[in-house]
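A short write-up of the structure that comes next.
Shown here: the complex without one of its protein chains, the others still in place.
This part shows subunit A:
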Amino acid sequence: MVACRAIGILGRFSAFRILRSRGYICRNFTESSALLTRTHINYGVKGDVAVIRINSPNSKVNTLNKELHSEFIEVMNEIWASDQIRSAVLISSKPGCFIAGADINMLAACKTPQEVTQISQEAQRTFEKLEKSTKPVVAILQSHGDTLAVSCQYRIATKDRKTVLGTPEVLLGILPGAGGTQRLPKMVGVPAAFDMMLTGRNIRADRAKKMGLVDQLVEPLGPGLKPPEERTIEYLEEVAITFAKGLADKKISPKRDKGLVEKLTAYAMTIPFVRQQVYKKVEEKVRKQTKGLYPAPLKIIDVVKTGIEQGSDAGYLSESQKFGELAMTKESKALMGLYHGQVLCKKNKFGAPQKDVKHLAILGAGLMGAGIAQVSVDKGLKTLLKDATLTGLGRGQQQVFKGLNDKVKKKALTSFERDSIFSNLTGQLDYQGFEKADMVIEAVFEDLSLKHRVLKEVEAVIPDHCVFASNTSALPISEIAAVSKRPEKVIGMHYFSPVDKMQLLEIITTEKTSKDTSASAVAVGLKQGKVIIVVKDGPGFYTTRCLAPMMSEVIRILQEGVDPKKLDSLTTSFGFPVGAATLVDEVGVDVAKHVAEDLGKAFGERFGGGNPELLTQMVSKGFLGRKSGKGFYIYQEGVKNKNLNSDMDSILASLKIPPKSEVSSDEDIQFRLVTSFVNEAVMCLQEGILATPAEGDIGAVFGLGFPPCLGGPFCFVDLYGAQKLVDRLKKYEAAYGKQFTPCQLLADHANSPNKKFYQ
């Protein structure tokens, strides 16, 4: 019976989302600068309680680097040796931050797995000592930092939305290397520990309390006799001291009352058969979702298993060794590269704009317009949403409301907060209030003459300082700006659908766009929570341009008789989150056709390949993809497994071309897609469309779903080798011609092996 119950718990793993690029983020890792000796930690004694304060100088957060580590050992030794001290409280002096995980620069500096293993073992030893401390240690958590806190006897966390706990190591292709894999299963149970470590998901304070990850929650205080943040830290300290004393006096037990389900799970996990089933299930799930492209999750399972089955000594050893191995993998380097890139793309390189955007106006309440409105109103921007029809406007307003209401259902917002956020949105059919707008973002239909019309209408009503941003995926901004009276205020802001989920924003500047206009656009994007790349104007900018040759190749591959399902599985097994054929359906066949035609005109033969007639015929039959219910697949409400659209057979048959056997192996098909993408990305850098390779990688991964495990096209060239890629391109060039001619910059990299995009 109990065993059945425990297996039932496996259902929880259905929530797993491992490194799906859309939700892909890494938060907790931070860099630190060089530091002086014994400057990170100090402590004072209050009665018989030592209060240890962690405060790394010149840094917004504390990171677990070597200096901090050794100072921590010194301090703890003093505390253990003192007769006066009976317990301790551990707190960060930085408001809203504990210890933000391991220092990834420290890991990156290591040359061999052994070095990394050694770092891990040192940390393990310290934390084990902390865990076994006879004097109770109470940790105060204000935001992140499980590694250290999990080893303490008691944890107190602030209860607010900023407090998120978790083990995000997996998102960087590594594992919690300081004993976390061994302690977490004991603390929260094996299934929950797997869930945390394999997904790297954020856990909010109240959930953490339920799981047993923290023992007490303290709500932040409001204003009193000093600033709220300052008093809250003081209060946390006061509360922690009473608990530290209580623990030392044995008046409080660090053991938590477990619920019935938890007890049953714990009991079930003592049965070897059940445990084996759990491992098996989790492994299956991970294999299915990672497609073997990410080594970290499997190693995490392995390490946890070793600890449970062979005892903690073996577990710790295995953890440190696997940690060392993982830190050296290409995948981990790619993911850490993305982390660095993401940090870079969260900064405004144009500086602060002269005038903050407070009033935003959006034209067009379609999917994009309403999506942009949604991510704006919840950041406090007063937003006007204008549409041409009441029906269109109503649909858009409902989209914004639904987006907010879904957050209420997930308890990320209260219904009151939803209402108050929603009141930032004003829906309208006219230009009333545009005279106050600091920025207008147009998201009308992708049609140049329409965009010209709205630009002229808007310019007649907006104030002089107002920025006009165009949300377009392919129309050159300079062409849109051609009819503007003030082209220096015109800029492109290319959002990705669905706007509230996709993190990327591609900002496009023309020759005439002023620096302040760019600064304004980036500032708004950052406020909306976006990761931003800034590119030069040109057909397709960067993202659409990279996708176009790949899409053209998709058409050719389909024409050559590869089944869309097979094509999808080939692309997803390469690491793309969405299969290539499905992607066309998702984007919309009409949009794809539009883009293919526009870019085809601009780039000519190089963007040839598949016959665009395929898309034309699909559009004429109404197969527009998901939005029309039919594309390559048939989409039905509530039906999960989509079926192929059999009406496509005749279209595909009429356009069939014979496959070339020398370039039609599964691997070749994958590489035809990827190399055409990568080649175009490198060409964008070569032509100056892209300013940096990092932006190219971030744009490809966050906007187009380029496999995160490859780190983006530029990281991929570095890790895979430019020469090998050029060789492949040449092979395909021989078969198909110009579309695969390697660009000059890629050829240069192939010719001099020392040349890397990332040094």
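Heads up, the rule we're going with is that a contact is a pair of C-beta atoms (placed from the backbone, for glycine too) under 8 Å apart; a residue touches a chain by one contact, two chains touch by 3 or more; residues count from 1.
Note that contacts and distances are computed from a predicted model.
Peer 1: I want to check something: the complex is missing a chain, and I'd like its UniProt protein name from "Trifunctional enzyme subunit beta, mitochondrial", "EXOS6 protein", "Zinc finger protein 207, b" or "NADH-ubiquinone oxidoreductase chain 4".
Peer 2: "Trifunctional enzyme subunit beta, mitochondrial"
Peer 1: Which of these touches the unseen chain: A:210, A:226, A:258 or A:660?
Peer 2: In the complete complex, the chain left out is touched by residue A:226.
Peer 1: Would you indicate which residue among A:242, A:497 or A:514 is in contact with the undisplayed chain?
Peer 2: Considering all chains, including the one not shown, the answer is A:242.
Peer 1: Of the residues listed, A:84, A:112, A:253 or A:414, which one is in contact with the missing chain?
Peer 2: The missing chain is touched by A:414.
Peer 1: Contacts of subunit A with the missing chain: which residues?
Peer 2: 216, 218-219, 221-226, 228, 231, 234-235, 239, 242-243, 414, 416
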